[in-house]
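Only one protein chain is missing; all other protein chains are in place.
As written, the chain order gives the labels A and B, with residue 1 at the start of each chain.
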Amino acid sequence: MDRLVKRILPTSIAVGTGLLVLLGYLLPVPPLASVRDELIRWAVIIAAFAFILGFFNLLRVHSGRARKPGGIYSVILILTAMTSLVLTLAALLIPSLRFLGDWWFRYVLSPLQATVAGLIAFVLAVAAFRLLRHRREAGVLVFLVAALVVLLGTLPLPAPAGNWLANLRTWWMNVPAMAGMRGLLIGVGLGVLLVGLRVLTGSDRPYSD
Amino acid sequence: MIYCPKCGTANRQGSKFCNECGAPLPATGLRCPMCGAMNPAGNLYCDRCSARLIPAERVPPEEEKPERPSPPKGISLPSVPLGEEEWLSELRAEALDLAPEEEAPGWPGELEAPGEPPTPEAAIPEWLAELEETVPEAPPPAEKPTPPLAGIPVPPSGEIPEWLRDVEFAPPIQEEPSAQPPPVAEVDVHAGMPSASTTVPPILIEGEEEILSTAPAEIPDWLKEAPAEAPPEYGGLVPAEIPEWLRPLQPREGVAVEEEPTETEGFLSGLRGLLPIGKGLDMPATAQPLLPRAPRPAAVARAELLQGLLSRPLITPPTAEIREAPRQSGWVLTRFLVGVILLAAILLPMLVRLPLFGPPTAPTAEALFATVNHLPGNTPVLIAWEYGPAESDEMDRVAGPLIEHLLRREARLIVVSTRMEGPAAAEALLASRLVDPSERSRRIANLGYLPGQAAGVREALGNLGGRTEAMTGLPASQLDIMADVHSIADVGMVVILAAQPDDLKTWLEQISVANPNVPVVAGVSARIELISTPYLAAGQLRGMVAGLTGGAVYERQLDTGWGREYEYYLTSIGMAQLAIAALTVIGALIFLVGGRKR
Partner (left out) sequence: MTSILPWLLIIIALGVLLWTAIRARRGPVPSTRPLPAFDGLPAELGHSAESGAPILFTLGSGAVGGDRTLTSIAALETLEGVADAAVAYGTPPIVAVGDPTILPLAEDIFLRAWNRRGTPERYNPTTVQFIGIQPTVYAAGVADLLLHERAHAHVLIGSMDEEAALVTHAAEGRGIPQSVAADRLPALGAVYPADARLAIGEELYAGPARIAALPRYIRSLRAQDVLRFLVVFLILMKVLGLW
């Protein structure tokens, strides 16, 4: 009974649902298509509940961390999360309070996210500076050359250097970089295909033992 | 099926390796020594050539003698009679063969199963006859014969001892009938001692209540020397000489022997003198230590060591002292220098006009401009707003001129997004580019967030009118701007504003299925320009504006007056790119010469 509930039943549901959705995509027959759409709608609803789980997980983790040294940031996070929740609910329930949510998004959340995104450039610059500290292989040389070609080729430098670099950059992006990108994507695509088939055939069961 | 010895998974017959864990599976058959064919493990003869698979001296399983029934777990005495032991049967047979005048020991007969009357005349077994030969003729002067086994009544003085006769039992003592018949013999632990009470309960074997009687046997010569008369204090009984080793066990006179309570439950019911069982525990409350009087020095040393360890205060394991790797040399200095250089590169063009770079060029942006320029007025345009605050600094400058151009062409903008922050980011930009805010309801419909990514896009493309306007909460079908727009088929153009390649790919895939004829253009971040170019080459995109450079070119085409801002941005970005390129080269030289990290 235990095996039935913990292994056979979830596997049957997962495999059956996956096959129905796949067939719905490959055979666009009305009955199959409507079943597919309905199942996807269910998945979207279940994923929405996962957001609630994530929110509570966030609160649980940071409420525990708030008592430790350096917990002030966890307190700020909890307060910010609760403020966002309250303002969003207020905007939904009382349309006249929508401006509060807009203000919160435009002047608090957006600048914070943009700041963090801006740090990426700085971090990449540090990483590029220390490139040869960690690696000494042929790929590093190619990486170096590619980085310089793209960085300098993007700049609207005066002719003739600017034109030459721009043409080199265009060639590099369209030929070697594109070739490498496509090769990588083909390999990744095959890996994704095999993982998907393993899940569809029930060989892989990330949801049960 | 063959079960894997490692993980227990059932594998198909014939498998050599487990399907689940890869462990080799045990051999599943017997190989015939004659023809080499594989046979199932249970075969005795080969299926092919009928040769014997199992050697003849090896006893086949079915010829083995039946096993003795194993006793119930945890119980030492059987509660049901076992099959009679072979030695007992032989003994019984010998006893049956004995002549009537020969003595036979009484105790084997007492252990007979109920219903088997002992033979009246039993021959003396050989072992007893041998014993008789070794016994001296002279009677033992001081020793009296050992008293009979417990429970056997002592015969009166001069009579043949009970144990010599052929099982002559006293009639059973009538006890109160108990609820359960006693399963085993009831044995008095204090038996063997003459007690004040001469009445001793007889042996009861396996529920046997009747005591079998036999004809008396002849007394052997060596026993005839027994005293004829018993001392008067024993009431006519012949007192036995208690051997020296038995004297310590002799009960003290005058001390009344307490009768032990009889066990009433379980297989030991009927027995007396058992240890009382405590509540839930078998051990007595105060157990005496069972230590030898003089423990060995090694044991004493070990005990002292243990005692010492236990008497130490409890030490909490120390928290893991995480040994951080020593700070890499110049880590802080490197970050500081890189930060300073980047900051200088970004800020300098804003302070000092540096004519380093020429005007930006973006052919794809010019093509897009031309496409939008040919858009008829009042055309509904679906805008997929796929970026959020993290990318808004760049994407607002990509999307801004495009939105403004569409508004200039009197297009009706229908905004959707598969990102949660997308609709809010759209509102922020739309509000800044809309000249007359009162025109908003006539020009813009923000249909909000589409959950489910690709599935949500497909659903929305098929039913745009079924959505709800995010700002007003009204159904889209009730909006004037959506009066003739129900699905993707009613849209004149699709604009995808994407900072991630997945978003662009998702929209292009769904649009190509829903309505492949609708023109699609894109405004993308510079980071995905390379990935987006194939779509342009394949014709899935009619035009594309990429990055700040593309945005600057588009603004220049529009002549909106935002050009100066783009000039600052582009110069700063250019300077930062130059700085990063220089840092890369300098760092490569430093570490090439200085050596890599070990």
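The working rule: contacts are C-beta pairs under 8 Å (C-beta built on N, C-alpha and C of every residue); 3 or more make two chains touch, one makes a residue touch a chain.
Given the structure is predicted, the values throughout are model-derived calculations rather than measurements.
Among A:L79, A:I94 or A:V123, only A:V123 touches the chain that is left out of the view. What chain A contributes to its contact with the hidden chain is residues 25-26, 43-44, 47, 50-55, 57-58, 60-61, 64-65, 70, 73, 113, 116-117, 119-120, 123-124, 126-128, 130-131, 133-135, 139, 143, 181, 184, 186-188, 190-199, 201, 203-204, 206-207, 209.
The missing chain lies against chain B, touching residues 11-12, 15-22, 24, 319-328, 331, 388, 390, 420-421, 452-455, 500, 502, 505-506, 527, 531, 597.
One rule holds in what follows: only the chains that are shown with their structure count from here on.
Centroids of chain A and chain B (each the mean of its C-alpha atoms) stand 33 Å apart. The touching residues of chain A, counted against chain B in their complex, run 37, 40-41, 43-44, 47-48, 95, 98, 101-102, 105-106, 109-114, 116-118, 121-122, 124-126, 128-136, 144, 147-148, 151-152, 154-159, 162, 173-174, 177-178, 181.
Listed in rising order, the residues of chain B touching chain A in the complex are 334-335, 338-339, 342, 356-361, 388-393, 421, 424-425, 427-428, 451-452, 455-456, 459, 471, 473, 526, 530-531, 533-534, 549, 570, 574, 576-581, 583-588, 590-592, 596-597.
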